[in-house]
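Starting off with a structure, shown below.
All protein chains of the complex are present and in place, except for one that has been dropped.
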Amino acid sequence: MINDKVGLNVLQNVGKGDIIQMKIMDERHTNDLPIQKTPDSTALNFAELMNRALQKVNDQSITAEKLQQQMISDPTSVQMHTVTIAAEKARMAITFTKSITDLAVKTYRDLVNLR
Amino acid sequence: MDTEMIRRKVIANNIANADVPHFKRSEVTFEAGLRRALDSEKVVKENTVPTRMSNEKHIPFFKSIDYKSVKPKTHLDYLTTMRNDGNNIDPEKEMQDMLKNQLRYQALSGMLNHNNRVLHLVMRPA
Partner (left out) sequence: MFEVINTATTGLTAQRLKMDVISNNIANASTTRTTEGGPYRRRRVVLQPVNLRTNWRSPVHPHGLRTGEGKGVRVVKIERDEKADLRLVFDPAHPDAIKIGPKKGYVEYPNVNPVTEMVDMIAASRSYEANVQVINGYKGMFNQAMQLIR
């Protein structure tokens, strides 16, 4: 039902006031529809989530190594900055993953040893 | 990196003999051999028809080359001529080859360093 005075779309009339549908100025803004589940968040459990993340880190590491090999055997096909950027990305990914997993393991140990 | 050291010696020799008549330049080939060895490994993996040999001393269709056994080879480039006195050294090319050699050496050592660092990172205890 449209409130003619203000032009807003009233969804429900509660005793004290109206519940109004959100008016979105830009299509990129979030609306009040239910949140779409991305494939990432449909992981079954923590283990699978960790596994997927580690796979991605491993993939980055593999790409970096392949580029290094290409740099030596076929220099014309690859640029130097590509190789170094891939190597740095892999290293950063591994660093972050290591710190986070270390923290997670420490936290788990702390929780288990609470008693 | 060993290849780059050999290459540097060869290029220095070329440059030093830039004025000698009838001196032909030599060059070092390594990357092409390495690439061939790596590609041959790929071929053997994707090869669908393995050879059936009645005696193990027979030669199979595809034999993969071990990339660890590829060595740099020095060739004498005697086919081209640059100047009238039979010398075929182009000083610019030799200088630029030396520059490329240096850059490659730096890149390789940087990569080695990086790999070592990542390894150390992972080895550290929590």
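A and B label the chains in the order they appear, each numbered from 1.
Note that in this section a contact is a pair of C-beta atoms (placed from the backbone, for glycine too) under 8 Å apart; a residue touches a chain by one contact, two chains touch by 3 or more.
Since the structure is predicted, the reported quantities are computational estimates derived from the model, not experimental observations.
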Query raised in the report: Out of B:Arg8, B:Arg35 or B:His114, which touches the unshown chain?
Result: B:His114
Report summary line: Contact with the hidden chain, among A:Ile24, A:Leu54 or A:Met80, goes to A:Met80
Requested in this report: Quickly run down the residues of chain A that touch the omitted chain.
Outcome: 71, 75-76, 78-81, 84-85, 87-88, 91
Report summary line: Contact residues on chain B toward the hidden chain run 90-93, 96, 99-100, 103, 106-107, 110-111, 113-114
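Here is the rule we use: only the chains that are shown with their structure count from here on.
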Query raised in the report: Roughly how many whole angstrom separate the Cα centroids of chain A and chain B?
Result: 43
Query - Complex interface listing, chain A residues touching chain B - result: 68-69, 71-75, 80, 83-84, 87, 90-91, 94-95, 98, 102, 105-106
Query raised in the report: Which residues, counting only chain B, touch chain A once they are in their complex?
Result: 31, 34-35, 38, 104, 107-108, 110-111, 114, 117-118, 121-122, 126
